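One protein chain omitted, others in place.
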Amino acid sequence: MTDERRPPEAEEGGAILEVRALRKRFGGVAAVDDCSFRVPRGSVTGLIGPNGSGKTTVFNLITGMLRPDGGEILLEGRRIDGLPPWERTWRGLGRTFQIARLFREMTVLENVVVPLRDFRLRRMAESAVAGEERRRAGELLERVGLARFCDELAGRLSYGQQKLLELAQALVLRPRLVLLDEPASGVNPRMIERMAELIREFHREGTDFLVVEHNMPLVMDLCDHVLVLAGGRVIARGSPLAVRSDPAVLEAYLGG
Amino acid sequence: MAFVQTLLLGVLVAGVYALMASGLTLIFGVMNIVNVAHGAMLVVSAFVTWALWRATGLDPLLLALATTPLMFGFGWLVHRLLIRRLGGDPATMAVLLTFALAVAVEGLLGLVWSGDYRAVTPSYVARSVRLGPFFLPEAQLYAGLLAVAVLLALHLVLARTRVGWAIRTATENPQLAALVGVDPERVRALAFAIGAATAGAGGSMLSVLYPFSPASHYLWISRLLGIVVLGGMGSLPGAALGALVLGVAETLTSTYVSVKWATGVFYLVIFVVLLLRPQGLLGLRLRQDVPQ
Partner (left out) sequence: MGRASEAGSRAAGGGTGVRLRHAVVAAAAVLAALFPLAVRNDFFLNMLILTCLLVVLSSGWNVVSGYAGYVSLGHSAFLGVGAYTVALLALRWQLSPFLLAPLGALAAAVLAAVVGLVMMRARGHAFVIMTIAFLFIMQLVTLNASFTNGSHGLTLPLPTWSRQWQNVPFYYAMALLAALSVGLSAWVRRTKFGLGLLAIREDEEKAAAMGVPTGIYKVSAFAASTFLVGAAGGVYAYYLTFIDPLGLFNIIVSVQTVLAVMLGGRGTVWGPVLGAFVVEPLSELANTYFGASQVHLVLFGALMMLVVLFLPRGVLPTLAERLERRRRLRAAAAEAGAPVRLAEVGEGGARQDGREGAMT
């Protein structure tokens, strides 16, 4: 294993996440094609691109829901491709889904306390809703404004609330990097504002974010670094302003 | 010589297996439902054939003309009364529902005709045709030929008629089917009924080839699942291919290993194929994968 290998960039405090020459084909179609990028440490990075450019596939490859056909994924300088999804989560990765996915028949609180931090047999036998994790979950639910629904079934929440709950789920293990798949989709403007506020708040406390989003004003507002994906590879990167005026980006959006 | 003889018998039985499995795979293709009651439907048809044969003395293979429409109606009823009402997680619930149906049918058959083994024995059942150095049992030969004929008819229905076109579209491209106004509920009912109808014809053949009892449906559904899983769920050519491979494999096993282990071939195939190649040789993916 090359786990301990630290690339020079990381030593300079550069990248929290690095993707190198990532490839994934579905049938004959290359969904992700020689895709390389870095998510700078301490950033909120936007991942944008036209529909079908491979954004969600990239997320699925990073979190281990899909196996790549080739390439490397490094979290804080350590290889994580090849690890099962849960181990990637234990290494400090969190994610939300484009359409909120919850454990609908479990309570809001149970939804948040589900994960283990690591695996030891003894921990499987611990009481489900107790101790430090219970406290952490309560605190998170308080902050996203769902504390009073702790004992409700998650399936009963409104869609906006479900998105907030998913954010709390992603944050419960204090991840280093959270991947957000369209946090603003399907929710009303006030909710989007609230979501952006929360992201900024958690970012100040030390969690980095990689955000896929179609809502451009939100991306411009939230992100300090933007990656543009088209045809399964990164075609532009830089500050939101710089990317917005990049001719290659315009062409990808209009031509693709 | 003996090997070729065994092979020939295997091929003959494969024709019948292919017909029996065609309905199961058709239903899966259209509805994404594994009809575990397919074996029970075969046995129902076999019992009906037996009863009619005893009452009228008509040729049991000819009686397929009666059992096929009868089982078509049975299938249509089952769909209307049971399958259509499924909610929740339909794939798993459908297995439980059709399994329960099979058990209930087994009990009913037992109540009506007792749990004993039956066999239909027309005059030619012990005769065989000589073909050079080989011999072909007449019952197997006629049943095999009839099975191939019914399969061809099924193929023509699916390939040449409007109904068939609707079924194929619903299988291969559900979105397109909805777009061009194919009523999905009707297509499903038809597919289920046609699937049951093939079990009707298959059951008449079964009654001549094998002894059967109400509890035989476990054996038959295992055989058919093995065939369909190997060939690939939802694929008709796959069912034919699976039937050929397993028909021959079963015959070889019972000749060269032991009759006792012959059915084990099917169980093993179900297991191994679902694990190693869930889409079988030619079919859809039955196994929903989970992240590893």
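Letters are used for the chains, namely A and B, taken in the order the chains are written, and counting of residues starts over at 1 for each.
The working rule: contacts are C-beta pairs under 8 Å (C-beta built on N, C-alpha and C of every residue); 3 or more make two chains touch, one makes a residue touch a chain.
What you are looking at is a predicted structure, and each value in this text was computed from that prediction instead of being measured.
Note that of B:L65, B:V129, B:V157 or B:L268, the residue touching the chain absent from this view is B:L268. Considering the whole complex, the residue from A:G14, A:G71, A:P85 or A:G138 that touches the absent chain is A:P85.
For the options A:V39, A:V58, A:L140 or A:V187, the residue in contact with the chain missing from this view is A:V187.
Contact with the chain that does not appear here is found for just one residue of A:S36, A:S158 or A:S239, A:S158.
In the full complex, chain B contacts the hidden chain through residues 34, 36, 82, 85-89, 91-97, 99-108, 110-111, 115, 214, 218, 222, 225, 229, 258, 260-261, 263-264, 267-268, 270-271, 274-275, 278, 286-292. Residues 63-65, 84-87, 89-90, 95, 97, 99-107, 110, 113-117, 119, 123-129, 145-146, 148-149, 151-153, 155-161, 169-170, 173, 186-191, 194 are the ones on chain A that touch the missing chain.
Quick note on the criterion: only the chains that are shown with their structure count from here on.
Averaged Cα coordinates give chain A a centre that lies 48 Å from the centre of chain B.
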